[in-house]
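One structure is given below, represented as structure tokens, and several questions about it will come after.
Every protein chain but one is kept in place in this view of the complex.
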Amino acid sequence: MSKAGMMNTVAVGIAVQSDWENRQFSSSLSLNVRRLFEFLLQFESATRSKLAVLNEKLSVLERKLEFLEAQFSTAVNPS
Amino acid sequence: MSKAGMMNTVAVGIAVQSDWENRQFSSSLSLNVRRLFEFLLQFESATRSKLAVLNEKLSVLERKLEFLEAQFSTAVNPS
Partner (left out) sequence: MSKAGMMNTVAVGIAVQSDWENRQFSSSLSLNVRRLFEFLLQFESATRSKLAVLNEKLSVLERKLEFLEAQFSTAVNPS
């Protein structure tokens, strides 16, 4: 093989190797981003449902307290 | 064109094509990461404000309950 031919072969070899490494890297990065996204969606959904439960509990407590206040007020100041 | 010249042209063509695909891929991955980040920021901000609202409601409820406890205690055990 001529010197130019060998340089050619080496250059193509480097390009292919580097391309392969880029693809490996991009593919693993892409996979991590997808996992991160799935984790985020799950977390967002879990948080939303936990906040809803807390809100519901709070509303129940508010109503109970108002009811007790009204009962107490009636007992202390009967009309 | 010589055989070496043709191989050269083909090699450059492959490198350019692969480079273009890498850029396309990187650019769409980069866009998804940015979207993910914006979603996360929005979610974080919404969660923070919802937690603050819940905390505020809870504090109001705590004060109301303490007040009712004090009133009840006075009514039951007048000094």
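Odds and ends about this structure:
When the chains are written out, they are named A and B in that same order, and each has its own residue count from 1.
The criterion applied here is as follows: contacts are C-beta pairs under 8 Å (C-beta built on N, C-alpha and C of every residue); 3 or more make two chains touch, one makes a residue touch a chain.
Quick caveat: nothing in here was measured; it's all calculated off a predicted structure.
Contacts to the hidden chain, counted on chain A, fall at residues 4, 7-8, 11, 14-15, 18, 22, 25-26, 29, 32-33, 36, 39-40, 43, 47, 50-51, 54, 57-58, 61, 64-65, 68, 71-72, 75.
Residues 2, 4-5, 8, 11-12, 15, 19, 22-23, 26, 29-30, 33, 36-37, 40, 44, 47, 51, 54-55, 58, 61-62, 65, 68-69, 72, 75-76 are the ones on chain B that touch the missing chain.
Criterion: only the chains that are shown with their structure count from here on.
Our note on geometry: chain A versus chain B, Cα centroid distance of 7 Å, whole angstroms.
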